[in-house]
Each structure stands twice: as structure tokens, then as C-alpha cells.
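One chain of protein is taken out of this complex; the other chains stay put.
Letters A and B name the chains as they come in the text, with residue numbers starting at 1 for each one.
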Amino acid sequence: MKRVGVFVCWCGRNIAETVDIEALCRQLGRDAPVAWVEDYKYMCSEPGQQLMKKAIAEQHLDAVVVAACSPNMHEVTFRLAAEAAGLNPYRLEIANIREQCSWVHRDRDQATAKALDIVRSMVEKVARDEELQPLRVPVTKRALVIGAGISGMQAALEIADAGHEVLLVERQTYIGGHMAQLSETFPTLDCASCILTPRTAEVARHPRIKLMVASEVIEVGGYVGNFVVRIRQNPTYVDWSTCTGCMECVEKCPRQVPSRFERGLGTRKAISVAFPQAVPYRPSIDAEACLYFTKGRCGICQKTCPVGAVDYEQKPVIHEEKVGAIVVATGYELFPKARIGEYGYGKYPDVIDGLEFERLNSASGPTSGRIQRPSDGKVPKEVVFIQCVGSRDQEKGVPYCSKICCMYTAKHAMLYKHKVPDGQAYVFYMDVRAGGKGYEEFIQRAVEEDGVLYLRGRVSRIFPEGSKLMVWGVDTISGEKVEIAADLVVLAMAMVPSPTARDLARVLKVSIDEHGFFSEAHPKLRPVESLSRGIYLTGCAQAPKDIPEAVAQAGSAASKVLALFSSDELLHPPTVVRVDPEICSGCGLCVKSCPYEARQIDPVSKVARVREVLCQGCGACAAACPNGATQHINFTKEQLMSMIDTFTGPPDGAGRER
Amino acid sequence: MLLSGERVRSRLVTKVEEMSGQRVLGCYQCGKCTAGCPMASFMDPVPHGVMRLLQLGQVSRAMRTAAVWMCASCHSCASRCPRGVDLARVMESLRLLILRGGEPKVRPEGLPAELLMRAPQQALVSCARKYQG
Partner (left out) sequence: MKYSYFPGCTLPTQMKNFELTVRWTARRLGIELEELDSWQCCQAVFPLSTDSPMGLVASFRALINAHQAGRALVTCCSGCFHVIKRTAHLMARDQETRQKLEAFCEQEYPPEGVQVLHYLDLLLSSLESVQPPVPLKDLRVGAYYGCLLLRPEDELGFDDPEDPQKMERLVRLLGAEPVLYAYRTECCGSYSSLLDRAGAEAAVRAIVSSARRAGAQVLVTSCPLCFWNLEESSLALATREPSFAPLPVLYFTQLVALALAAPDECLDWSAHRIDPRPAVAAFLPEVKEA
């Protein structure tokens, strides 16, 4: 017979108000395996823990139940305390009499009776708990960062600076992400390139960052500390190891196509670098545009290249890499204008989105930074900016707020006014959400100093009338319908997750929310962790955010990775499943039921086995096993049945009602 | 305007919600309905203002607005509402509250005879349905 100690927490009044602690302790004291009962106002406090430690030592307890709040809150606290007192931590269980009892009941007698049942059932369980030691697994101290926008680069740099190797994988042929497309940044109006290029250069020359552009993660196996990742490097049709970046091929290429980087406002050659400051500064061929690929003729670039780097036969290459941790930084896209019918389905050239305005305003953009409208190159004198297009629109867009549009719209209107002082800028807004350092002041500057006219309301319709765009809006403050004959309309489109996020989530086996953003483990306390250990989130892959936030989150994700890499071994909870090979019939139901690929049939012995470090202890296979060969350690069938018996057994003096 | 919990949660608001099948508080007052309303310049308050009155529990004031009668049920508002509120249905319920109170807005004898002669049936039937209940 084990000597079980029970420690009942009042949790101030949280438990004590509803559960009669004294009666509970009195009843428990009479139960056979219970050798010691004690209660305390705050068991999780330092004196509370001391009291428990003292009792473990003095009363020679070999199992403990703490009747308190949810194990999510303090299981770790109490297990560490028990361990300090010499008790195997897996011999301590939490009986949740707060969330599952006192918080959800009013009747004191009934709540007390229920608390007694809960504690007793845990006493039954703990009496049968085995002493366990955590599983130990080695850690590959090398990180994978997916996405080389500002957030991914920041995470990569921080991990690499701390001395670990980083594999930075980027789908595009350049790094820098959307930030590379921006002209200036709010609220300081510093030039985006000026703050980005030092970062891209640092990434490119960092001895511990292995950069893979034009690459995608296609398969991820393994587990925390020991991931095996397959990466597909897509062909650029230029051998970058021999290419010198002379760009003669680009000069000679006869084919001009709309540039995706310029969001269709400028052109590029079929062989080109995305933009002049691109890192790596190496050309690649857009096979969909290239005459050689589409028509089978031309080949000028190959003939031009002085070092013979152009290679039309290049094929995708699959790389297999081992990493210990993964940071997801896949960023965002803008909701397509083409989905908003009342604003012209993206068909009016002078209705542009925010990123297009960034390119118009950028010194390296298609107009060299002059504000000219796309249709006829005229300088627009009446410019309408519309916020919340697609955002906060459950009907045609997304229900959430995209968070950054208020600020960048103010920035756009302000920059426009600086360049076209005699022009008029209007901003249609619903609310101005400017919560950030210096943000509200920035908005006020746009209004007061630059004379941007803020109109509170949405726009119902935009249509062309002659060379103008008629904008039908409203100013709800005056209650007036307003009509503006605009030269240019800029839509602050909703931010949506990168189109690749959904597939990547499947590959990584991590969850995404209903909109496709990666789900964090806890919205407040674990904002950069996914629910899978060793996979972390940063930047707009998790939710819309601005540059400072994306950078801060990158630091946080990097510090999680570094914490993981700070020891040579990882501890894995030992409460996994176990197979009795004598009973197992090799039916394979466990393999099917396991969501973590932790179950296999041994090819030789034909019985099931457990890959313990993959096992998350969910118990699905134990439930599926038809003959009880699979048992969940410390949640064995015998333990669970004894717990159930406690609840369904005959009532006793405590007055449980049936 | 005197506000109180009783007023804001008035029974008439519930009635409007039931008749229209729309949630008054679903509206977040963006004004897109007004921005696209072909009759807004003949309304005071404008469409989103009528919704606001309902949110404040001022149903009888909403019933006294020109908007209730000028609304042509063209659905420009509803088809673009980001909150999925069908304002045409809200306007109809306000009209019906008045008409069912026994006071038709238009009586056939009130229309000019030559208009009655000229107007197509579709116009007269619509008019009767909307303005006589």
C-alpha cells in the first residue's frame, strides 16, 4: 500500500467559497491509502510548496495529489517541488477542483461531494502511477527559417548571430519580402530600402546562414530537435555559381513582360533580376514569358552570357536537410482587387492597391518616384484613399482588421501631399486604429500639417466618368453622401496569408486558423509557438502586423529556438504509450489512429511498436487497440477503470446523491 | 435624446428585428448604404442614420423619417453591405409598422387621375403594396 498525501488548496475564495474544505479534508483523511491531508490558502505560493515538501519528507509519502486548479496552471510547479523533496514527479497528480468544480457550481454540499469524488479518483490513479524518467533525445542545433521577408531574415540573423547554423528558404528569387517593395515606412518616413538593405546584405554574407532562394519546403518529417526536411530548389535557368551578375543577358533579352515586383506597373525582361537592389543579384528566367521556353526559339541570353551560365536544361533539385527547429515566416499577400465588384473588379487602371502605390512612390519604381497615374501618366490632383477594402467585410472579404492599413494610408496621403502640394488627398475610414508609438501623432500630422481630408465612411461605388473616377462615398459625421471626381484611387486592401501557407501547414502538420494564418499555441502566453514542439511562428504568417511587430516577434521566435538549442538533449514526457508484444496481434489499428506517425508495425516481429519521441500521449491508439496490448503509461486501463469506479461506486457518508 | 436601458432595448426594436429578420446591432455604421443610395439626397436622416436611430431604440423617430417612404427597395445597400444587413428589409418593417397602424401613406383617390390613367399596372400595384400595406 502506497502512502498518499493529499494537499487541498483554497485558491483564496475561488475554491473555498464553494467547496467545504474542512469537510473534504475530514472525509479524505478516512480513506485507506491517504496517509496525510493538509490544506492551505494558496498551495502554489512559496509557503504552500514548502508545506508540501516538508510533508513528503517527514511523512515518507510516496505519492501526492494536489487538489487545486487545472493541471495546465500548476502541474509543473508542484511536480518540481515534489522532485525537490525527493519524490518522482510522475507520482504527483493534480485533482482539478476549481475549473471542474468550484467555478461551475453554486450548491456547496453538492460541490463538496463532487470535489471529494474528483480527489478520490486521483488518489486511485496516483496509487498506481509508475515512477518515470523523461525520455532524452539529441538536438540538431541547426534551424530552418521559411520565408526571407523582414521577419524571417531577422529570426535567421538572431539565431545565426548566437552561433547556430540557419537554413533560410525563400520562394522568390530574392530576399526582403514585401518590405523590399515599400518606399517609406511609418511613422518615421525613413526609406524602406535604407533600413532593409543592410539586413539583406548581412544575411547574404553571414557565414552561418545558408540562403536558398527560389526554393520551397515540400516535406517535413521527424520531430522537435530532429526534423528531416526536403526542399525543392526551383530552376532559375542560370547557374548562379558561375554567373558573375554582369546582366548582359538582361540587356539583350528581347522580351518585355509586366513585372510582378512592380505589381504590373512596370516591365521586366524575361530574364532579369526582380529589382536593382535584389539580393542575390543574379538573373533568372521566367519560363512562362521566355521565348525559348514558349516558342522554342531565341536563345539570345545563352549566346550572350560570357561565362556560359545560362542553362535551359536546369531541373528542380531536391535537397534533404536535418534541422532541430523550424521558424515559419511566410508573410502575407494583399486581398485581390479583382474580387471587389463595386470598385471595378481591378479593371480600372487608376484604381490601385497599397503596394502599387508604394511602387509608384518608390525612387526605384516604374515612375522613379513621381506620382503619376497608371492610365495616362498624369499627375493626379484629386486622390482618394479608401481604408478597410476587403477587411472588416465578412460578406466579400475577411472579417478581421488588417491592422496596418490606417497607418500606411496616412503615410501614403502624406507622401502624396509632399510630392504634389497642390493636390487634394481624401481618406475614407471607418475607425483610425493608430495604437503604436508615435502613430496617433503621425495621423494628426497628416490631418493638420498636410491637410489630408479624413471622411468617416465607406465608399459604395467607383466608376469611370471621362478621364475621372467617380467615387460615391459618405461622411457619416455630417450625414452627407459625398461624391468625388478623383484622378487616382488607392485601395487599402486586406492582408491575407501567403497563398503557400495552407500547403505548408499541411507539410508541417501545424494548424492554421479559418483565414489561413498559422495558429499560435496560446494567444497571450505562447504567441510565437505553434502547437507542434520545435515549430515557431513569426511575422504576418501568424497575423497581420507592422514591421516593428514582425521584427519583435522574430526576436522572440529566435529566442525560443535558442532556448531549445541551449542543451544537448531534449526531454520528452515519458507518459507515452507502451505495447505488450505478447498480446499484440499486429492488427495495425494503432497505426491508423495515430495522428503523429508514432506507431508502426515492426516488419520483422509483425507486432506494433512505438516511436516514443513522436508520441504526444494523446491516447488515441490505446483507445483503438482491441485487446489492450497498447497501454498509455500512467493512464492504463486499470487506472482509468479505478477512477471511474470512484465516481460510480456506492455513496458514502459524504452524501453523494445518486 | 434621453437614453436608458429600457429605451435602447425597446420592444419595438425587437419587433423590427423580427419582421425584417435583420439584427440592428449587426450594423457598424460605415455608411456604405448611404454612399450608394439613389434616394439619399431625399432622406434626412440618411439610411445609416435610420439604422442608428434603431440602434438607439428610437423606433418611432425612425418611423417618422422620409427615408422609410423614399426607399425604393433597390437593394444597392443590401448587396454591398459588409455586415450582411438587408436595410431594404428594415425599411419595409418600419413601413409596415406604420401601415398596419391603419394609416396608409397613399390612397388611390389621392393620386392624380391622369397619373392613374397613364401609369402602368406594375407601378400602381407596387405603389399600393408599398404605401397602402
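As a working rule, contacts are C-beta pairs under 8 Å (C-beta built on N, C-alpha and C of every residue); 3 or more make two chains touch, one makes a residue touch a chain.
This structure is a prediction, so every number in the text was calculated from the model and none was measured.
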Open item on the list: For subunit A, which positions touch the chain that isn't shown here?
Closed with: 341-342, 345, 463-466, 470
Open item on the list: By the contact criterion defined above, which parts of subunit B meet the unshown chain? Give residue numbers in ascending order.
Closed with: 18-21, 38-39, 41-42, 69-76, 78-79, 86, 88-89, 91-93, 96, 105-106, 111, 115, 118-127, 129-131
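Here is the rule we go by: only the chains that are shown with their structure count from here on.
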Task: Chain centre separation in whole Å, for subunit B relative to subunit A (CA means) - done: 46
Task: Residues of subunit A touching subunit B in the complex - done: 342, 388, 392-397, 430, 456-461, 472-476, 479-482
Task: Residues of subunit B that touch subunit A when the two form their complex - done: 28-37, 40-41, 44-46, 48-49, 76, 80-84
